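Removed from the display is one protein chain of the complex; every other protein chain stays in position.
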Amino acid sequence: MHSLIQLSIAVLLLPLLSFVILIFFNRRLPRRGDFIGVGILGATFGLSAYIFWTVIVQHYDPAFRVAWDFTWIDFGNVPGVGPLVIKMGIVIDNLTAIMLAMVTLISFLVHLYSTGYMKGDKHYGRFFAYLGIFTFSMLGIVLADNLFAIYIFWELVGLSSYLLIGFFFEKESAADAQKKAFLANRVGDIGMWLGILILYSQFHTFSYHEIFGHLAAGEFGMSHAWLTAAGILLFMGCVGKSAQFPLHVWLPDAMEGPTPVSALIHAATMVAAGVYFVARIFVLLTPEALYVISFVGAFTAFMAATIAITQHDIKRVLAYSTVSQLGYMVLGLGVGAYSAAIFHLVTHAFFKACLFLGSGAIIHAMHHEQDMRWMGGLRKNMPWTFVTFSVATLALAGLPLSSGFMSKDAILAGAIGFAQAEGGGIYYLVPFLGFISALMTAFYMGRQIWLVFFGESRTHLKPAAPDDHHAAHAHDDGHEGEHHAVHEVAWNMRLPLVILAALSIFVVYSPDPLDGGKGWFMHMIQTPATVVGETVHAEPALHMEAGESLAAGEGHEVVPGHGAAQMHAETHTEGHTFADPRQAEIGHLSHAAHNQAIMISSIMVALGIVLALVFYVFRLIDPDKTAKAIRPLYLLSFNKWYWDEIYNATVIKGSLGIARLLSWFDANIVDGVVNGVATLTRKFAFANGSFDRYAVDGMVNFTAFFVNTSGAFMKKLQTGKVQTYVVMVILALFGYFVYYFTQLVY
Amino acid sequence: MSNPTYTAIFYLFAAITVFSAAFVVFSRNVIYSAFSLLFTFFGIAALYVFLSADFIAVTQVVVYVGGILVLLLFGVMFTNNIMDTDLKTDVLHAIPGTFLFLGILAALLFTFYTTNGWMPSDTQLQGSVVERIGFETMSRYVLPFEMASILLLAALIGAAFLARYDNGGTNEH
């Protein structure tokens, strides 16, 4: 076994150890065991950093790959299915090494930060335990070498996310958000599982490597459309987990969880798992699937950005911006800007974690005030938070010299290249939406910075709504003496902010602030060659196109296609080579569009900032009046495009209707059958009440109710009298005999 | 075996066995039940004779009638107020019970009367079988014989345990 593999197993299991220790013994340990969580995560990060160093710095090889697996279950030859062997294993390549370092670092920082933020919470120890199991599952996703394992860990992160969203389960909104997240993720996971099964049915293996190998060898027995379907179904997992349209609704609500959790899970790592997964399976996605992915991503990026503009809650703005940025990443993968998307994933993880932790610091300092309308002027009171928050904001907005600038521009350049390669038309919508979103990103982040840090404190302006007051009072019980005094947070919350802000600066990734392509990152992560090349060519239009461009490549100056690949390799010493003509063409065109993208996006960002200044700093235009002037648009944005209402009217109402139907069925038929028992009616009334609440609950309750009542009936057989038992046996034997007898006679 | 006298005697003993056994079950007085059991054992011994198992028949009489039944009667007699106690069961489902009884009876009778697949024994037994039993016990059936001895030892220990007077655990608190 390679020593890296051994290390990575340790990295995987250490957080689990933290979970096990803390979940059982946190009450016994001093400080509820938080030092164990932080310490173990620190060690985990140390090991990951060593792996990162070995893989990225020492080897510095784009094709680096170490894998190890073992047979987990061997069913032998199962008739009807064929040989059924489930393997488990670990694969370490550049992507894994980078993700490992990123996940463990952020997790470690969040652990550290939580020692301050969660201090005094009733379930302080349990919180760290949950963080431990989350980190374990996330590392499992990163390390897994097959679809089966990733699915297991996928569900595990879902579970830990569920636990952490509902951490303040006494709050009803938290409990609701928890359920919403769970259900939305289930929808995506079902699709993902179906996709896995399609692939499994063809190749009898779950391993990425083997599946890609089989695909590359052209062994996919079904039609091209099935492969596209498999790709889109797998992408559904990403839609759920990475909160893409139309399953994005859960992520903003998930902000009900503690803020460190929002930073770790719902901004930096777990939601990026969807993007990571699509990157893993990138090579098997057909162009058709990629179209779907790019449009979903572009639309999500745009829609979420419009919503973020009008939100008041500081965390909600960040949540929608997360959705928007995830849309960018998905868009990037869809257009084939693979390395750019991964790059953005990593840079986004750092600056968004920084933003969330910063907002956590603000909320902490403001005594749980989350509404930006009642903040203001915090830059004087919280200088550290202000500086780090601003750096991260610049990165998010995509200003030059920041990490976000490089990654976002790479994606947008890819989008332009994609649109050109596909021949324009509708495909220009993708870069267009991307640029518009960039503008809006700059705008809403400018708005946020201004509202939070500049101007005068507006705490006193807050209308004293009775429930607000009550809540604030309840929270502030402990701080009666220092009421409304806003202080900078302690070092254990400041340090993570500084580290994360430092990681949002360009030098970490590339020496040239204008071109991420010159950095180590883009060198290490290169677009893998697609394995669906042969099947792709079964599609005539694209084949023609590829052929044409190939033919054109010989005669003309502008050389797309294969020629482009060669030329590309000649002109750029980084040596990006593409086996597939389509990828080559996109790659080349995006490279050509690099400067163009920088220009447009800089203009967009500048425009966004200027707009923010105009609205909020110089107050040349009154935002409220503007909102009134374009009221329908404002309401559309403010109400999050009414997605919740739409789902309410369709999916939820529909399910409730079914639930009522079931309830009626239960009331009139089941009860009629089993009637006469007085207790039954009472139980039924109880069951009936819960039916109305949720369709899912209703179904479950129906089953439970049925099982329960039948159990109650069967229980009666156990009279406690041995005579009865004997009679039962004789009766059973007699019954069997009569059954066989009638079979024999007839 | 088709001698009608033979058959008549067989049915006589069979009837004695069945009816006395029924009386054991249905009587509400333990003493009557115990005495009725005497007839059951005798009837069964007689049936063994019909099967040429004379040794078993004698053993049956000696062990069950002479030993077990006497013990049983002693036990009953020594128990206080047993004569006055009315045995009753509170689980009485006379009608379903009767149906079940008749159904099983019908099933068994139907099966036995419509079947002709019985395998007749190839050796006709004549005279005393005691020697043969002794020989077989110590050769072919030595393992079951030993097994039975362990079984009986276990039973003995169990009986001793149950019969022993026990006034509490080892660690009196």
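Each chain gets a letter, A and B, in the order it is written, and its residues are counted from 1.
Please note the rule applied: a contact is a pair of C-beta atoms (placed from the backbone, for glycine too) under 8 Å apart; a residue touches a chain by one contact, two chains touch by 3 or more.
Here is the rule we go by: contacts and distances are computed from a predicted model.
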{"item": "Options \"ABC transporter permease\", \"tRNA modification GTPase MnmE\", \"NADH-quinone oxidoreductase subunit N\" or \"ATP-binding cassette domain-containing protein\": UniProt name of the undisplayed chain", "value": "\"NADH-quinone oxidoreductase subunit N\""}
{"item": "Partner chains on view for the chain not depicted", "value": "A, B"}
{"item": "From A:Pro30, A:Pro632 or A:Gly720, residue that would touch the chain that is not displayed", "value": "A:Gly720"}
{"item": "Omitted-chain contact residue, chosen from A:Phe25, A:Phe182, A:Tyr200 or A:Tyr634", "value": "A:Phe25"}
{"item": "Residues of subunit A (touch criterion as defined above) contacting the omitted chain", "value": "24-25, 27-28, 72-75, 78-81, 84, 704, 707-708, 710-712, 714-715, 717-718, 720, 722, 724-726, 728-729, 731-733, 736-737, 739-741, 743-744"}
{"item": "For subunit B, the residues touching the chain missing from this view", "value": "107-108, 110-111, 114-122, 126-129, 131-132, 135, 139-144, 147-148, 150-151, 153-155, 157-158, 160-162, 164, 166-171, 173"}
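Please note the rule applied: only the chains that are shown with their structure count from here on.
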{"item": "Subunit A-subunit B separation of Cα centroids, rounded to whole Å", "value": "76"}
{"item": "Contact footprint of subunit A on subunit B as seen in their complex", "value": "89, 91, 93, 97, 100, 103-104, 107"}
{"item": "Subunit B partner contacts - residues on subunit A that touch it in the complex", "value": "719, 721, 723-724, 727, 730-731, 734, 737-738, 741"}
